[in-house]
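Heads up, one of the protein chains got dropped from this complex, but the rest are sitting where they should.
Letters A, B and C mark the chains in the order given here, with residues in each chain numbered from 1 onward.
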Amino acid sequence: MSAVPHVILLEHTPEPERIVAAAARLCYSTSSATDLLERLTPERTESFVSHLMSMGHESPIEHISFTFAIEGISRACSHQLVRHRIASYSQQSQRYVNMQQFDYVLPPQIADNSEAAGLFEAQMRAAQEAYDKLIELGMQQEDARYLLPNACETKLVMTMNARSLLNFFALRICNRAQWEIRALANQMLDLVKPVAPSIFAKAGPSCISEGICREGDLSCGNRLS
Amino acid sequence: MSAVPHVILLEHTPEPERIVAAAARLCYSTSSATDLLERLTPERTESFVSHLMSMGHESPIEHISFTFAIEGISRACSHQLVRHRIASYSQQSQRYVNMQQFDYVLPPQIADNSEAAGLFEAQMRAAQEAYDKLIELGMQQEDARYLLPNACETKLVMTMNARSLLNFFALRICNRAQWEIRALANQMLDLVKPVAPSIFAKAGPSCISEGICREGDLSCGNRLS
Amino acid sequence: MSAVPHVILLEHTPEPERIVAAAARLCYSTSSATDLLERLTPERTESFVSHLMSMGHESPIEHISFTFAIEGISRACSHQLVRHRIASYSQQSQRYVNMQQFDYVLPPQIADNSEAAGLFEAQMRAAQEAYDKLIELGMQQEDARYLLPNACETKLVMTMNARSLLNFFALRICNRAQWEIRALANQMLDLVKPVAPSIFAKAGPSCISEGICREGDLSCGNRLS
Partner (left out) sequence: MSAVPHVILLEHTPEPERIVAAAARLCYSTSSATDLLERLTPERTESFVSHLMSMGHESPIEHISFTFAIEGISRACSHQLVRHRIASYSQQSQRYVNMQQFDYVLPPQIADNSEAAGLFEAQMRAAQEAYDKLIELGMQQEDARYLLPNACETKLVMTMNARSLLNFFALRICNRAQWEIRALANQMLDLVKPVAPSIFAKAGPSCISEGICREGDLSCGNRLS
């Protein structure tokens, strides 16, 4: 069965932009953090945080973090995802969870080609059957899973602070990233933008955030794609 | 004027232990994070998180973070504090904030000895006067501050996740840590314990959390001090 | 074709234990690092580093790092490996490298069962054929690879400092780790031990390094397996 990507924002630091504004102000003030917080109206917060972001002063946005439940992504995608090291992950284990009814991610380009899609889906069924047979033969789950495909669906809970998220969006919303992690990153951005609009206003690859591309020959050519 | 240490828990991940329990369960389950969250009654959450902590499985507690406003600590203490690298800091700057009325931390051992206290306080006044004079002579704040003492009060906003906090408590509540950062760590622990009681139940040095001390000849000898 | 795990220690910080000893001494001395280095005979270095390790004072061992070339491991194993975040990785990409002759890792338990091994190997051949066919049909490598198995061989260059390595050995030489990453960790330990014998003398799970196990019901029961 084909997996559908699904992301939920489980929790986040409450009043994220107010915390960021107070932390940033503290560096240049004789006032206490609580006094600074009291004086921060929504308007002041927004204008101060927007100014901060335009200067590229990112350290105060580390104070706020976002926890996502992610489902319906492939192990190919999760292998890329966990390369982001300033983040925390709890991932469904193929060692401990039985995969006798695994879902899988069908790449859109393959879905659009009936011959390719047929081949792909047959291979998924064959993998499922072989896995089930290995379990029947007494093989361990952790070993039987060696024949499961990269397409196999996985689930995670992931937490990133806003600074790490901006870096994630810069790298993974870029057209050079693979379509699956790009879709994931876009879903995540859609979820955090309403919560911290001034922080994530220009989130994305450098063509969006700075109007320039550093990818040289590898550039997609779409400055604002 | 003598500074008084003051710590406030500004924000934290809402429902921290429920998030931790759901993340930890996800690793061993076919269910979605949202289904797992729904099934987590307070009792189940507590028992599951307590079990997790007893096993030393700390990775799921990284999902929750705590943001503190800290005041009335010395720059001696903040220099130790910022050595903890899995954390985020916004600290009052001595380059940009005028120190013409600096507060300072008076070590208790010195406060208890009138001759020592007299010497210490005279030195604080002399530092203040010399600083003010340098500013009058047109010196920059960032240079004049070179004669300010380690005792000088500073303010910070700091964020740590629960795993990093446990490490902080293990090292800094230990009797081998200096009294000031120990007092700070104890205040922080008092603030997070009611919010995540099962996670921080045995927080502290290894003599508390594990009943053993590895400090060898340097041990305080108080296993449960 | 079945992959054979292969690890090489490409480079490491020269004179690692001398650097560690000098760094650790500096904390408690009025001497310069170069003076401390001069006075460090091999005997003093060894005895000082051994003392340091027995006290669990690990921060000075961060100064030395080790770079490995790793081949013949599965993507199942590399997915576990890159979860270690205090490390640096450069991994062969399945997006950019053609997999038309992929090697794979055959789990020993499966190799030992002829029926299981036959099934497994047939599935590997089917994956290779389906992958090749998708490429012929004009599918992108990055999409065709979705049907490749976890068993598929990968290559990496990885760098870790000694503190992160000790943590890696503690978690991955443990009998609770999967056989493949355990074999990898043991090979790595064999390579670093001659280079920094006092640092890695007791490397491994807590049953080896401390004589205790915290895994509770999940313990293998072999305290010194």
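Everything that follows uses one rule, which is that a contact is a pair of C-beta atoms (placed from the backbone, for glycine too) under 8 Å apart; a residue touches a chain by one contact, two chains touch by 3 or more.
Because the structure is a prediction, the values reported are computed rather than measured.
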Who touches the missing chain here, C:M55, C:I135, C:V157 or C:L191?
C:V157
Hidden partner chain, touching residue among B:S74, B:N161 or B:S198
B:S74
Tell me which residue among B:M53, B:M124 or B:M188 touches the hidden chain in the full complex.
B:M124
Of B:Y89, B:F168 or B:F200, which one is in contact with the hidden chain?
B:Y89
Where subunit C meets the chain that is not shown, the residues are 8, 10-15, 19, 22-24, 26-30, 32-34, 37, 59-60, 62-63, 65, 67, 69, 71, 88-93, 96-98, 155-157, 159, 161
Can you list where subunit A touches the absent chain?
54-56, 214-216, 218
Touching the missing chain, which residues of subunit B?
74-76, 78-79, 82-83, 85-86, 89, 94-95, 104-107, 109-110, 113, 115-116, 119-120, 122-124, 126-127, 130, 133-134, 137-140, 142-152, 178
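Here, only the chains that are shown with their structure count from here on.
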Chains as vertices, touching pairs as edges: which of line, ring, star, complete or other describes this one?
complete
I'd like the Å distance between the centres of subunit B and subunit C, where a centre is the mean of that chain's Cα atoms.
33
What positions in subunit C touch 2 or more of the other chains?
none
